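Shown here: the complex without one of its protein chains, the others still in place.
Naming follows writing order (A, B and C), and every chain is counted from residue 1.
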């Protein structure tokens, strides 16, 4: 398992921030899914930094699909995407090899790998590696789209500034598509950007909350023990470096409700049985109900900050002071939205395939 | 893997609320771990309902270890525990076979299994099945204990009533051990119990928040992609029926912090490198740092309530009204604490074993 | 993994020869498969020893399905079967605790488990554990049968006595069904039984070869790397204690052929593309072709023999002489046929489900 996720559709992720490339292999796909390089490039563009709200490291994110696609469609065999690292400046990191950056994985990596890890820019722990998730997720989204499933994420909060809540999901998700700073209420965007800019000027960073909705997914996906929809989604979401909390439906707010408030009553609507409310976020007993799936992720502030921080020089064995150089993001919440969408697509496609299989639908 | 969890130490869980028994198989254990039936019974007692804060269904929770233990120690081969269901009253449920209970998995199970599921008392989705988790978790806790790892959970909140925060973890975890209603500040317990009692009298239910700490676990456990400590823990925690949110360290509160607040500075303490604060809850980059692991789970209010609720008669295809009979809990937060501890032990033992292997330490 | 096999339909096996019971959990089954306890009992009867060709240990093989079946059909949740051990005579083994029996797993178990293993009667390594495979396999066979798949195994050889080859598979498999000593040419049976009787009288044992055919399975099952049909079948077949060789189609004989002999030409037959011959045993590139699957397993002679053998007293650390007491089989080839059929069903159902999914076909 480890660096592979999924049962029926699996993703294997490799690469380091300053290595030659990020590599991702997606296996178990149904043959015949149309693959658009433009669509993948568009998703990668959403993750790519831009403007002053992001790091000045600017990767072109050129990618090559080197296996698993033939004549524009998935073959059903493992699909490999290679995304070269081109804009790396490894000298940035050499002076801080033995100075673990607070909030990062530098020290835990040193303990885990005994000093053999590629320490440059966080190595395999770098947010750079999420480029592979986004590329693979673009293919998973395309596969889900053929079944009418749509995924969208908005920035629910940056620091103290909140977006409005989801309203009509069809309209809202359509509006979010293609936005690199996805908010529902554009009036709040400016305030959010100001919070980020202030942090940047203070050589500091900010976090936020992402809220995701999935529509069009039928009922019956997920497993009672242990591969519930919440389990499988949270598993991959918590692998995104900055995610420190995940809640479904009303989540932590349900802790303060009574059952009579939190339960979603069943009603008939256009001949179908649906729930009148959706406090449970489309999942009951770990299984999708056919209602929209709703969840939120807490994104911690980017650990890389220019401010001085206290650390320990692991070579000299004594305390030291560190001011993180290199190029970094005052906020990654908006960029993380594309990663959350990708992870959501990968997890749900896995659960769908577990139930539906992956036999080809058409004969070529 | 569906009903199996884990890579190196795996748990497979089977059984239905009104079937003959709950069965759990634990595999991958190191041979030679001492197994105490008294310790398992004590853990099961913590999960068992008692008093008016819990359901009147009272299972004896007699259990039998039928494989994998020999002369009082684990053999290293699969360990099976069978916990018979004895106090089932299946007639309670027959009249409501086609009336899915709001907040429960009745409808999603019907969709998933096409009507073939054992619907009685929630069947395989019942909280009753967690008795298998607690039994298996007791063995995992014993295995971790041999390495000096200790786990404890307190009720951080019941409805609006909050417990105090963790302080000295060694003392606090010792104080929580063996408590069936685990709170740190006993003055709050009475207020919590009152909240539950009020809900019970209203034929309603309440939820809450559980907070867990793990001490004594060294650094270096967990994997960067995708089996981070947070991923693996949240995977099994979200399989607990009522859990709707999981956060690590300061969790959702980190979304409103700046990097300079959220980062944990490294300092030297008694010759070791530790962090001055623990906002990240003992995990960075998905890997344990050696600091205490801290997380919180949101527990939704028990869906079974006596109040009338709206539902749909799935046989007749029309709306109906339901008042859940049978025996149920006005609150399961306190009982869930033992399940959270068990799941924590299972997940961490898996991650430890992935790194350390499971070769026997002594030769008999 | 370890004691669990399968990706989409998984079997987890637990228990020891002299423990309370053998336990098997089958997960991932499609809901709605009819489960006949009589059919399971009939399969267990084929594995059960009878006559002088088998051990005098006679287990009743009473079994209980304790989860996963409701109103006579699979629910889709984990199906647990418990088969109690009743005819154990553990005192047989105490005197030989430290005298590993040649050809058995006694010494390797001691090394692996460091002395903590249940040594009585081979413990978890005992052929007794295969009773769980046969019980679970009976359910897998029923599930396959709904798709028209049939499995049959004959004794191709006992010592030097060979059965005739498969001819018309439909007729041959029908003829083998229900036979506890499955041979195609009944004239050879007597000679085979004589070989076994001679070995028994010599306090020795004999081995043999089993040949299996599967008909009715369509094309397209299996995966190129690494879950080929041959890989998955051999994986579970080699877990049967006495199997030391597995070959598909013409197997080892293909090593001496030329390509022009070994290749199976494609021809049209009743509108379908089939192969004129079946040297490849129904599998090409690891994928089923729709032709019958054919394979053979080498079964080594039962290691338990009454003759004196040289061993080492592991407590005293010096060489010793052992004459295996207890009850044992002069030949297990005929009994192994039912185990091979069960394993074949489990492996093929897993591969089918990986491709077809496990959604229910009918709504109840």
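Basically, a residue touches a chain if its C-beta (ideal position, glycine included) is under 8 Å from a C-beta of that chain, and two chains touch if they have at least 3 such contacts.
Keep in mind it's a predicted model, so treat the numbers as computed, not measured.
Touched by the hidden chain within the whole complex are the displayed chains A, B, C.
Across A:3, A:277 or A:310, the residue that sits in touch with the chain not pictured is A:3.
Taking the whole complex into account, chain C touches the unshown chain at residues 1-5, 7, 11, 13, 100, 102-105, 107-109, 111-112, 122, 124-125, 129, 157, 159-160, 199, 202, 204-209, 218-228, 230-232, 234-236, 238-239, 241, 243-252, 254-268, 273, 275-276, 280-281, 283-290, 298-305, 307, 309-312, 314, 317-319, 354. By the touch definition given at the top, chain A reaches the unshown chain through residues 1-4, 10, 12-16, 19-23, 25, 27-28, 31-32, 64, 66-68, 70-71, 73-80, 82, 112-118, 123-124, 359-364. By the touch rule set out above, chain B reaches the unshown chain at residues 7-8, 77, 220, 224, 353-359.
Keep in mind that, in the parts below, only the chains that are shown with their structure count from here on.
A complete topology is adopted by the chain contact network, contact being made between every pair of chains. Remark: chain A and chain B have CA centroids separated by 26 Å (rounded to whole angstrom). Work out the mean CA point of chain B and of chain C, and you get 38 Å between them. In chain B, 1-4, 13, 112, 124 are the positions where the chain touches two or more neighbouring chains simultaneously.
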